[in-house]
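Apart from one protein chain that is not included, each protein chain of the complex appears where it belongs.
By written order: A, B and C. Residues from 1 in each chain.
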Amino acid sequence: MSTIVSLPNQEEAQLPKLSYLNSEYGLKSWLLTADHKRIAMLYLISITFFFFIGGAFAGMIRLELLTPLPDLVASDTYNKLFTMHGIIMVFLFLVPSVPATVGNFVIPIMVGAKDLAFPKINLLSWYLYVAGACFLLYALFNGGVDTGWTFTTPLSTHYVNTHVITGAMGVFIAGFSSIFTGLNFIVTIHRMRCPGMTWFRLPLFCWSNYAASLLMVLGTPVLAITLVLVMLERAVGIGVFDPTKGGDPLLFQHLFWFYSHPAVYIMILPGMGVISEVISTFSRKRVFGYTAVAFSSVAIAVFGFFVWAHHMFIMGVSNYSALVFSLLTMLVAVPSAIKIFNWAATLYKGSITFETPMLYAFGFMGLFTIGGLTGVFLGSLGMDIHLTETYFIVAHFHFVMVGGMLMAYLSGVHFWWPKMTGRMYPESMSQLAAVTTFIGFILTFFPQFIVGYLGMPRRYHAYPPEFQVLNVLSTAGATVLGIGYLLPMLYMPWSLKYGKIAGSNPWQATGLEWQIQSPPLTENFVDIPIMDHEAYDYDWLAHKTEHEVTTVG
Amino acid sequence: MSAPTEHEHHIVGPKTYGLILLALLVLTATTTGAAFINMGVFSPIVALGIACLKAVLVILFFMHIRYSSKVMMLTVGAGFFTFLVLITMTLSDYISRNWGLW
Amino acid sequence: MDSQAIVTGHADPHEGHEEHPAYLRHHFVTVEQQRETASFGMWLFLLTEIMFFGGLFMAYLLYRNWYYDAFVASSNTLGIGLGTTNTGVLILSSFTMAMGVYSAETRNRKGLLTSLSLTICLGLVFLGIKTIEYHDKYTEHHIPGASFSVEDFVHPTDKRDVPLAPDMAQHAQLFFFLYFAMTGMHALHMIIGISILFVLLYQAYHGAYIDGHTSTIDNFGLYWHFVDIVWIFLFPLLYLISRHPLK
Partner (left out) sequence: MHISPVMWQFLVRWLTNSALFPPEASAISPYMDAFYFFLIAISAVGMIAVIILVFGFSIMYRKEKNPVATQIEGSTLLEATWTIIPLALFMICFVWGALLYFRIYDPPTNAMNIYVVGKQWMWKAEHPGGQHEIDSLHIPINRQVQLTMISQDVFHSFSIPAFRIKREVIPGRYSTVWFEATATGTYHLFCTQYCGTNHSAMIGEIVAMTPDDYQKWASGSTSGASLAQNGERLFASLGCNSCHSGAATARGPNLAEVYGSQLQLADGSHVTANDAFLREAILNPSTRVTAGYAPIMPTYQGQVSEEGLIDLVEYIKNLNSNYRVQQTLTASQLPVGQAGASSSGSSSPALNYRPQETLGAGHSGPAKSGRTAPGVPGTVNQ
């Protein structure tokens, strides 16, 4: 059976009279809303804001590293730059990026619900996010934090005199924001599915966000208590992590990485969900091996809790447990490989078009593959000794986080932009942006693998001159990358007013969210839908569109 | 078939609550008494065993898990499982540290 | 606009009761769904609480193994009597709370009011006893930090204790820090719980929760029982398991 793609005639399409955007007006109607779509918009704005703050810091870091000498900024300033870059990018951008914006917007619609299970808690989690962000901004404006985003003891507790407590408090609060988001998603996916929406009819985006939410709910509290202990140790001087008082600084690392390694999967899993949706939609095909992809998400989430000590291989953990953790690390690499190959196989015999989300998705697949494979370098014990704490590891997690997650995020934002706003983004412009981002990214971070194997340590303010050429390349790439990220900032707002009217289903995608008007009504569905077909069922979609054509005219 | 697995609401009566209360108090007395008997390495095991028993009673009856759906039981299990992962995997490092030179 | 393209019928699984009670939120279909959703969410929140305390338990286990003697000696300075009483009190309060849930389900306003107020009282008793214990620690200079004195551990007053070497005695501070951190965190949860209880009591007094919509009471009950469970584990760990140190 086959499907003929016929994009709806967008000249005839018009914006619906009533939608969640114009149901109420005024600032109050936004700040006190319980509508998941509006909260998603609030998140979108605040996250973008912090992304560009963090990006500015990254730019200054790259500028400093243009020359081997410590000439642009003082070393303390530099330390604060990369610390705030890390904290903001991890806790204020990457962790909430896809779940809190795209996920918040589409997950309730995908499962056929009128809202998330706990709309007020959803709003609360945004306010918590803002509160945490305010703490971090306060710390920033009062001179920042210079412990590195890992708050490593005893440095953070006894040897720096910056605003560690404020910063840690900010992260603590932001952590609870993500806990509540995750809690909301889990409950929604469990309890709010519409009739007929069985687990295996869920879009894969729901599966991966579900897995990520499990990690949020179970992992983040450990970070919270760890930060509480750090704050207490700094304020009152209790010695839980202080070797001179009999504490063990490694215990901090254990507790911290128990959250912060799963956090990596919190960041990447929702991105994988986006890729599944996009690849399927633009190759007009059901995702190859749906169950395999779904279960690999869960497998990643579960294994994710067993591998944290691979961040500590050279830090004096027992070599026996290093062995165990390395083995488990190898296991957790497998589900990611499965996903990649399934996506590739989804293209087979598809009918592929190359709109912007698809381009970003291809970018994701390439960069994430590199990132994942270099992760195997670092996961294998011997190689880790030489590579860890060098620029190799910096390049590795930027390939996963920026090359993977950020690509997926942009892919998702472009993909659901018509649904969110009712208007199309300018296609050619955004394709340019996607390509620019990809090229800039490779140019920025690939040299860092080489300079890393050469032994240049991370977090270095000044470095031996022989590393300069590679660093110059990296900085040059960073400028291109920056342009790639600025472009959407220009044309996305533009499209709000001048973009083509999207119509309800511009991509001819099968998800429930594409079967309702865009932008949707506040209550999403007039009546709770009944799911009567599998996910990614393009034949069903074809029938439906034919049916409409016949009925309409 | 509505997807959310719905589960009829079971009302636990005061008799059950009373029995559980009695059991809990007795167990508390037992564990305190046991603390005064020297059982060597077993005294912590006994104490924690009794604690687990009490916790299970509270969860099953006071918190109605015994009467609620599989998903809930699974959820509670998952929580304690993750907790055990944290404890065991971390301690595995500390325990095995002085097994060898390295 | 095909705003409801795939809606092929009304979604309510059992067409029986069309009349929706006032407390059914717009985005739920049935009361059952709403109740189950609420309690499921509460349980997930309790999972986060488990992991939150988990970090502290982890630290306690580790340092108890490292500085066994210090932990034994300091644990023996805690009053087992007060500890046991508190455990009993807390279990009782759990019972009264459960009874509160029961009377809410059976729409018994009087029972609800009495059990809620009883729970409040028992909770306050618990906190009172805890205050006494804290005060003892203060007078004995067992509060870690500046005023901490190792005297009691290098020259034990208690016959059960063996004297500790000065360096080991210093590590008693770790025990007491963890003691205050864990019991303090627990007490904080109690305080929050009691303040919520006051609100519930007020609302119940004005006739809430006896119209069949008991989710709030149920979920608060879950929270209260969880706090109880935390104490059920703190009690043996801090008070009991070190009475007979292994020689």
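One rule holds for everything that comes next: a contact is a pair of C-beta atoms (placed from the backbone, for glycine too) under 8 Å apart; a residue touches a chain by one contact, two chains touch by 3 or more.
Computed from a prediction, not measured in an experiment: that's the story for all the values here.
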Listed residues A:A235, A:A344 or A:V526, member touching the removed chain: A:A344
Hidden partner chain, touching residue among A:V376, A:I501 or A:I530: A:V376
Touch with the omitted chain, as defined above, among A:Y20, A:F105, A:F172 or A:Y290: A:Y290
Touch list for subunit A against the chain that is not drawn: 1-5, 70, 75-76, 79, 146, 148, 152, 154-155, 158-160, 243-244, 246, 249-250, 283-286, 288-292, 313-316, 319, 322-323, 326-327, 330-331, 333-334, 337-338, 340-342, 344-345, 347-354, 362, 365-366, 369-370, 373-374, 376-377, 379-386, 388-390, 450, 453-455, 457-464, 466, 468-470, 472, 538-539
Sites on subunit C contacted by the missing partner chain, in the whole complex: 66-67, 69, 150, 154, 162-170, 246
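What we mean here is this: only the chains that are shown with their structure count from here on.
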Where subunit A and subunit C are represented by their mean Cα positions, the distance between them in whole Å: 34
Residues within subunit A bordering two or more other chains: 190-192, 194-195, 218, 222, 251, 254-255
Touching two or more other chains - residue numbers and ranges from subunit B: 1-2, 4, 71, 78-79, 82, 86, 90, 94
Residue ranges of subunit C in contact with subunit B within the complex: 13, 29-30, 32-33, 35-37, 39-40, 43-44, 46-47, 50-51, 54-55, 57-58, 61-62, 65, 80, 84, 87-88, 91-92, 94-95, 97-99, 102, 105-106, 218, 221-222, 225-226, 228-229, 232-233, 235-237, 239-241, 243-244, 246
Parts of subunit A lying in touch with subunit B, wherever the complex brings them together: 190-198, 214, 218, 222, 250-251, 254-255, 258, 305-306, 308-309, 317-321, 324
In the complex with subunit A, residue positions of subunit B that touch it: 1-4, 71, 78-79, 82, 85-86, 89-90, 92-97, 99-100, 102
